[in-house]
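Beneath this line is the structure, given in C-alpha cells, with notes to follow.
Complex shown without one protein chain; remaining protein chains in place.
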Amino acid sequence: MTALMDMLTIFTHPELLLLVGLGTFAGVYVGAIPGLSVTMAVSILISFTFSWDVLPAISLMIGIYMGGVYGGSRTAILLNIPGAPSAIATAMDGYPMAKRGEAGTAIGVTTVMSFFGGFIGIGVLALAAPLVSDFALKFQPRDYMLLAVLGILLVGSLSSGSLVKGIFSGALGIGIGAVGMDPLTFTERFTFDIPLLTQGISFIAVMIGMFGVSEALLQLHHIDLPAVRQKIDRIVPSFSTIKKHLPLSIQTSSIGVIIGALPGTGGDIAALMAYDHAKRVTKNPEREFGDGAIEGLVAPETANNAAVGGAFIPMMTLGIPGDAVTAIMIGALYIHGLNPGPMLMIDQPHMFWFIVGALITANFFMLLFGLTGIKLFTKIVEIPRAFLIPLIMLLSIVGAYAVNNSITDVYWMLGFGVFGYFMRHYGYPLGPVILGVILSRLLDDNWRRAIISEREDLGRFFGGLFSSPLSTVLFVAVVLIFVSQTPLWTKGKEMIFGRSNRSAS
Amino acid sequence: MKRFAFGAVSALVLSATGVLAADYPAKEIQGIIQWGAGGSTDTVMRSVTPHAEDVLGGTVVMQNMTGGVGAIALNYVATQSTDGYTLLMGAENPLLYKVMGLGKKDYTDFTPINLLARGTPILVASPDAPFDDYAGMMAYIKEHPGEVRFGATGPGGLPSVVTAMIETVEGELDVISVPYDGDGPALTALQGGAIDVMPAVLGAAIEGIRAGNMKPLALFDVAANEKLPEAPAVTTFNETYNDFLPWGPFFGVFVAKGTPDEVVEKLSAAYAEAATNEDFIQLMDNRGFTMMNISGAEAEDFLSTWQQNTTWLLQDAGLTKSSPEEFGIARPGE
Partner (left out) sequence: MEPDFRGDADHHDGTSDATPGGYADSRRPGELVFTILMTLGSAALLWNAYGIAGFEALSSPGAIPMATAAVMLISSIVIFVKTIGLKKVEGETLTKDILPWIVLIMFALLVAFGIALKPLGFIPTAAIFLVLSMKLMARRSWPLTILIALGSLVMIWLIFRIVFTVLLPSGVVPEAEFIQMFRDLFSAGGDA
C-alpha cells in the first residue's frame, strides 16, 4: 500500500509531473539528433540540478532517458540516420517505409511499440527486480563471451546482400573496436606507432560517419529529385495490428529487459538481437525484412525501450549501473545524499517506487509526444535536399565533436563517412560494422577473462561450458544459430520434416 | 568591410587575452574531467565545483574527456594557454604515467589548486570465498596455489599497487589475476562469483559490504575506519605494512604550470572554501573518502612523496616500463 502511495507521489506534485513531461519532450529531440546523446544530457543535468532536491532532479533525468531512447527512431525512419545507437535496427525497415511515403505509419507503430516495450520493462522492474538482478549476476565472463558470439552471428541477418561482404564488415567492426590502447593491459593495438591512434576510435564517431555523412553523400546523387510526400492520415496503428504482433512484442521485450539488466550491455545490442529474433520467428511477413516489414520496427523498438526498465534493475537492487545513463544517475543519487547500493531498497524503498512511478509517467508522456507533432517532424524530409544535406553534415561534425570534445573524433567521423560511402556503393553492408564495434570489447575482454580464469587451459574452458546450465544454454544457442545459417540445415530440415514443416508452424 | 570585421575581431581577441588577473574570471572557465561521467572523479568534481563557482563568482563548464587512462585530458589541459581558464580535474594515476610509459607529462607540469580528498583501499572477497579475513586468505593461497582469482584493473591501477604492496610484504602471490576495466565492473564480477578477491576503494565497496554481498578482508590503512569498524586494518595482520601506509588514491584540481600567481590564489581560495561546504563533506564521508583540502606547498609535497613511494613500489615489484630513476624520481628515504 505504501508502495502504491510512493508510486503516486509524482501525481500529487504537479511540478514533478511537469518536469517528467519536459524531460521526455526534450529527450525525444535529444535522441533524434545524432551526436546529442542521453548520456550527455543526463551528465549535464547533474550540474544543472545540483542545488535541487533529489526528486525533481531524478524526474527530469528519467524523462530525458525515456524520451531519448525512443527519439533515436525518428531520424532513423525519416533520414536513414539513427539518432542513437539503439535505433540502428529501426532504420533498416523504417526508412524503406518512409521512402514509400509511409513515415506516419512507421512512426505510429514505433511509438506504440516503444510504449508497450517500456511498460514490460517497468513491469519487470516493479515486480521482479531482485529475481532478475540475481540472474544477471550469474553471468560469468564465459557467458558474456558467448553472448557476444551470439551477437556476432547476427551478421547473417544484418547483411541482405552478399554474406561474405557481411562477414568482412563485421570483422572490420571488431577490428575498429580494438584500435588503441588495450584497456586491460595497456598494450597498443593497431596503432602503427601513431600517437593519435592510441586513444582508440570513438564508436559514436564511426556510427555518425557511416550512417550520417555517408548517407548525406549518397543523397548528393539525387539533389534534384523531389521529396516523397508523406501520408500522415493513419498514425495510430489499428488494434488488430497490435494484437497480431503481440506475441512477438512480448518476446522481444523480454530480450530487451534481460539484455538491459546485464551490466555492460544495453539497448543497442538488445535492439539488434531483437531484430534478428523477429527475422527468425516471423514466417510470412507481409513485406520482406529490409523492405519495410512492420515486424522489423516492432522488434527493435519494443526491445530498446524495455531495456530502460531493465537497466534500472541492477541499479536499484545492487547499485550497479545497467548502462551508461544509469551509471550517471547513480552519481546523481550520491550527490543528493543517497547511497545507491543493495541497501537502498531496504533503507529507502520509497525511492524505488518513486522511480517506478516516474518511469510510468515518462512512458505515457512518450506516447503523447510521440503521436503528436509528427506532421511537423515529417516536414524535415520535405526540406529541399540542397539545404538538408549540408545541415546533416554540419550536425554530424558537431555531434562527433561533442562526444568527447575531440577534433580527432571529427576526423575519424569524416574518414568513416567517406569510407562508408564507398562501402555502400560496392555492396558492403554497414550494419555489421557497427555491430562489430559494439561487440568488440564485450567479446575480447570476456574471452580473455574467461580463459585467464581457466588458467589458459582450453580443456578446462570447454569443461566449464557444461558445468553451468546458463553457459550450456548459451552455447547450444550459439551452435544452433550457427548451423541454421549454413545450407546444410535447410537441406536437413526439408529431408526430415518435408512439407509438414509449414503446417506445423 | 571584411578587413574591418577582421580588425574588430582581432582587437577583441587582443583585449580579451590581455585581461588582467585582477578581473579573473572574466569568462567561462573550462573544467576538464579526466574520467567518464558517473565515475568517482566525476561525482566529486561535479559536487564540489558549484560551491567553488559561488565563491569565485564565475562559471565553470565541466567536460568529461576520457581516453588513455586520463592522459588525453591531461595533455589537452597542458597545451592550453596558461591563463587559468582551463582546469584539470583528475585523480592520482597521472603520477604513474611516466614509469608506466603512458605519457611524458604528469602533475609536475601542473600547479595543484586543491587536493580534495583521498580514498582508502580495502581488500574484499566474495561471500562464497573459503576464507574470512586477511590471514585466512594468505593461508588459503599457500595451500591452493594458482586457484584464487584476484581482480585487477590494468597496470598502475589501485589493485596493481595494492597487490604489489602485498607481494613486497608477504612475498610472491600465486594467484590468477583477472583484468577488468575499472573497479565497478570488477566488484560486480566479485558479487557474481567470477573473481574471489578484489582490492578496491572503500567507498565503492561499502554498500556491498553493508548488504552482505561481499566481505571485508582487511582495510589497507594503519587503523580501522569509522565508516566500517568491523574491517580490521591490515597492519594488525602484518606490521610491515606500516612502511607503506597510509596510501590511497586522491582527487585534485590543477592548472598548468605558468598560470599567474593571483589566478592560482583565487582558484585555491575558492576551492578551499568549497571543500568546507557541509553537503560536500557529508557526501565524501558517505562515500568513505578522507578529506584533505590542501593546496600550495603542502600539496606539492604530498604529490612528490606519493609519487616516490608508489613508483618505487611498482618498480620493485617489476611492474613498471621504465625506472623512476630515469625521470629523476628519488627512492623514498634517499
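In this document, chain identifiers A and B correspond to the written order of the chains, with residue numbering beginning at 1 in each.
Heads up, the rule we're going with is that a residue touches a chain if its C-beta (ideal position, glycine included) is under 8 Å from a C-beta of that chain, and two chains touch if they have at least 3 such contacts.
Here the structure is a predicted model, which is why all the values come from computation and not from measurement.
Participant: Which one, A:Pro237, A:Gly290, A:Gly357 or A:Gly370, makes contact with the chain that was left out?
Facilitator: That would be A:Gly290, which touches the missing chain.
Participant: For the chain not shown, which residue from A:Val54, A:Ala128, A:Val236 or A:Val398 touches it across the whole complex?
Facilitator: From the options A:Val54, A:Ala128, A:Val236 or A:Val398, the contact with the absent chain belongs to A:Val398.
Participant: Could you tell me which of A:Met5, A:Leu131, A:Ile346 or A:Ile407 touches the chain that is not displayed?
Facilitator: Counting the whole complex, the residue in contact with the absent chain is A:Ile407.
Participant: Among A:Phe135, A:Phe190 or A:Phe482, choose the residue that contacts the chain missing from this document, as touch is defined above.
Facilitator: A:Phe190
Participant: What chain A residues would touch the chain not displayed?
Facilitator: Its contact residues with the unshown chain are 33, 36, 40-41, 44, 80, 91-93, 95-96, 99, 101, 159-162, 164-165, 167-168, 171-172, 174-175, 178, 182, 184-185, 187-190, 192, 211, 213, 215, 217-223, 225-229, 289-291, 384-387, 389-391, 393-395, 397-398, 401-402, 405, 407, 410-411, 414, 417-418, 421-431, 440, 443-444, 447-448, 451-452, 456, 458.
Participant: Can you name the residues of chain B that touch the chain not displayed here?
Facilitator: Contacting residues on chain B, toward the hidden partner: 9-10, 12-13, 16, 25-28, 30, 58-59, 61, 63, 85.
One rule holds in what follows: only the chains that are shown with their structure count from here on.
Participant: What whole-Å value do you get for the distance between chain A and chain B if each is reduced to the mean of its CA atoms?
Facilitator: Result: the chain centres lie 33 Å from each other.
Participant: Any idea which chain B residues touch chain A in the complex?
Facilitator: Per the stated touch rule, the residues are 37-39, 42-43, 46-47, 49-50, 62-69, 72, 100-102, 146, 149, 154-156, 176-181, 184-185, 187-189, 191-195, 206-208, 210-211, 213, 279, 282-283, 286-287.
Participant: So in the complex, the part of chain A that touches chain B is made up of which residues?
Facilitator: Spelled out, the residues of chain A in touch with chain B are 39-40, 42-43, 46-47, 50-51, 137-141, 180-181, 183-186, 198-200, 263-264, 314, 318-321, 324, 327-331, 334-335, 337, 339-344, 346, 404-406, 445, 448-449, 452-453, 455.
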